[in-house]
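See structure below.
Only one protein chain is missing from this complex, and each of the others stays in its spot.
Chain lettering (A, B and C) follows the sequence in which the chains are written, and residue indices restart at 1 in each chain.
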Amino acid sequence: MSAILETPVRAFESVSGAGAGEMLELAIGPHHPSTHGVFRMDVVLDGERVRRLKPVFGYLHRNHEKIAEGQSYLSSMPYTDRLDYFCSLTNNWAYALTVEKLAGLQVPERAEYIRVITAELTRVQNHLCLIGFLLQDMGASGTPLMYAFREREKILDLFESLTGARMMCNYMRFGGCRVDLPTGWMEEAQQVVQGLTRFLDEFEALLTGNEILMARTMHIGVLSSAAAVNAGVTGPMLRASGVNYDVRKVDRYGVYDRFDFRIPLGDHGDTYDRYLIRVLEMRESLKILRVALRDLPEGPVMDPKARLRGFRPKAGEAYGRIEAPKGELGFHLISDGSPNPFRYRVRPPSLMNLTVLEEMCMGRMLADVVVILGSVDIVLGEVDR
Amino acid sequence: MEVTDQELKIDLQKQGVLMTSLNELYNWGRKNSVWPLQFGLACCAIEMIAASMARYDLARFGAEVFRPSPRQADLMIVAGTVTKKMAPQVVRLYNQMAEPKYVIAMGACAISGGPFKQGYNVLKGIDRYLPVDVHIPGCPPRPEALLHAFMTLQNKIASQPLTGPARPRHLRAGAPSEFSVPQCGPHGLVPPSNPAVWRPPTAAQAG
Amino acid sequence: METLEEICFRIKTALPAARVEIIPNASPCGQRSLLLGREQGLAVATFLRDDPQLRLDYCSNVTGVDRLEPSLPQGFVQSPSSAGLKKEAGEGLGESGTGCLEAVYHLFSMAHKNGPVVLRLRTENRLAAVRLPSLTPVWRSCEFQEREIFDLFGIVFDGHPDLRRLLMWEGFQGFPMRRDYLVADDFECEPTPHGDVPKRMSPRQGCAEVIQKTATADPRV
Partner (left out) sequence: MRASDEAFFNFETGVNTYLPVLVLFLCAAGFALAPLGLAWLWAKRFSPTKPGPDKNATYECGLQSKWDARIQFKSGYYIYAILFLIFDVETVFMLPFAVVFHRLSVGGCLAMLFFLFLFLEGLLWAWKKGVLTWK
């Protein structure tokens, strides 16, 4: 374990060899139930209190960007599903949006609406899973997760009937979507949205007022708004610290300006606010879904002029970003006129949100570190790319 | 008319008399309580979790208890991409598991590197370092595919004799229970594969 | 949101010694960028963050780019030659002939909620002088992204609090995302049961010796 602290341990010069004296060096390692994947935190503990926490990445570094440089723009689309493998449709949208910005493509009206519908469904199922895993980290082993996954399966059924795959949808193309809605999908989606609203009330009735949840999350992992902005934290974590910044409202991409939805803001920036923000965001997403499903226009889903075969954008660069469930997911593409991108860069929201993990966990008990990490909502496919 | 054991057993069963052998009893107990190691690497781990949830219900196979510690697990489901940085940990966890232990390589990444095969940090399949019992193709394989893998594994456990040359590895004193853990060298893993386990497929050159 | 020219002008008035240049961007999205001189990089960044009109307090993305050829990316004419990409040498700060490594910063303002201001910082060349000023003291979000660029491209960021490899393991040599990095064990040569094995990848220029050194260590090859 001492190998993991090769950087100078300033405050703990007395730490030498086998945990001499009080300090205990511990690796909450790549294989650990609380790290939601192969994430590692090297922790120095004084009894139960965390004195130092250094995250270690790279255990799922699958070289997504290097592979993308060796193949055409379109063939990287299925790889974006595997970035944040909970929300493949928002990854697709971010990539498609950036390439459309790079090449100046137009997207028909119906495709924009379908993109909003699928993105909001993805946001709901991602937040559901997060709350399930957060409660599991807190010790409610299994029950909330069981309910969350039961609802997630209904949304995955919708994705499967629309795109053909449960998790890896590979649905969006540059200039629209791959295929139109199957018959009956609209009614099914409306029923699922109806069911989700009822389920959310029941879920929240069980959890939000729960004393154990409040005791374990209130005033824990507090993040100030200035520190959040400077550290590049985005998404629900940033809004839990009270910063009103949502890329849907700032960039107004897609047809989001046609829906009126509110942006929930927290005022303490602690883990309870992060939990509550996600529940409120789910309610807003359901509101958007009801409106979007009601006035979905007719028309083509793919821009007739878009060429899929031999797609060669002009030389140039573009940075496109969307409000993914975990934060601002950005793609930075530099093209030099050839069918392969010159440089393909993904801006991962989970990695940026981990910048402040040490500040939030400093001095807290070890059990709180697990809950704080759960509330940050990381997915290793996106953190390590 | 020569009556084989099997038919005799079935007839007796009809009369309500159950016949079994020590071997069947041993394997019956083992195959219906395979405890998997909680070992999710990437996207396949989410499908593994979904398989253990209410809808696909891994509990019907007695395998819904996911043990975090390798000491209490008998099955390692390698669910996701094994990178070169993670490979030593995977092999070390396998070594720390108690016998009898099995490995399921879930998903194309665990079998052969899958879509990330050209990656410089991706191990081209876990069977370079570990003996794999069941391979599940798919990226990610559907939860039903994982259930089918459990059925395959249970058939494999059921067909393992207690004695004789064909008995499984954990019953043979000579067979190794541990495999060498690779080191992360300057450019990749050293050794690139474990010769004791991995024999690259020879190209069947026609004619 | 002011145009890039106004920002350029404001930077020059505030920091006369700063070398600032606008890089055109031929893509229709029109996100032109500001190429900063290495010495003044940190000063300009602090100015951009603290200036009341700009308030670029959020550095969203830091991208590492490896430019093997000396020319600029945008506005160059790509002669359609079959052997790949031949580009005329454009003017610009990549003076030395061996190309350069580049770090691109996308800045946003959460206070004013306005769009990206793109900064570019370039190293002198790709071999020895690969040092750039780290902007982590200005925006903390650059910490992990600069560590990743150091890990995958090899740009050394001066003033970075904790410059270690982010993704690869400590003992790894080489910078994998560079264009001339050769993957050590190339998988194509693995014999597949479906007929003839594609000949080994012809070792590209640059790291040929890498392939020979590891080839000997690889029993199968």
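Rule of thumb we're sticking to: a contact is a pair of C-beta atoms (placed from the backbone, for glycine too) under 8 Å apart; a residue touches a chain by one contact, two chains touch by 3 or more.
Just so it is clear, the structure is predicted and the values come from calculations on it, not from any experiment.
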Chains in view touching the one left out: A, B
Absent-chain contact - pick from B:A145, B:L171 or B:V197: B:L171
Among B:L93, B:A108 or B:C139, the residue in touch with the chain that has been omitted: B:L93
Listed residues A:L24, A:L74 or A:L366, member touching the removed chain: A:L24
Chain B residues touching the omitted chain (full complex): 69-71, 88-90, 92-93, 95-96, 98-100, 162-163, 170-173, 176-178, 181
For chain A, the residues touching the chain missing from this view: 1-4, 17-22, 24, 27-32, 40, 47
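One rule holds for everything that comes next: only the chains that are shown with their structure count from here on.
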Contact graph of the chains (line, ring, star, complete, other): complete
Chain with minimal offset from the mean of all protein Cα atoms: A
Farthest-lying chain, centroid of Cα atoms versus that of chain C: B
Where chain A and chain B are represented by their mean Cα positions, the distance between them in whole Å: 31
Inter-chain centre distance, chain A versus chain C - centres from mean C-alpha coordinates, in Å: 26
Touching two or more other chains - residues of chain A: 58, 61, 63, 66
Numbers and ranges of chain B residues touching at least 2 other chains: 85, 118, 120-121
Of chain C, residues touching chain A in the complex: 25-29, 31, 33, 57-61, 63-66, 73-76, 78, 85, 87, 104, 106, 110, 113, 115-116, 118, 139-145, 162, 164-170, 176-177
Touch list for chain C against partner chain B, complex: 167-169, 171-174, 176, 181, 183-185, 187, 190-197, 210, 213-214, 217-220
Of all residues in chain A, those that touch chain C in their complex: 6-7, 57-58, 61, 63, 65-66, 101-104, 227, 229-234, 243, 245, 250-251, 313-321, 328, 330, 332, 334-338, 342-343, 345, 347, 351-352, 354-356, 384
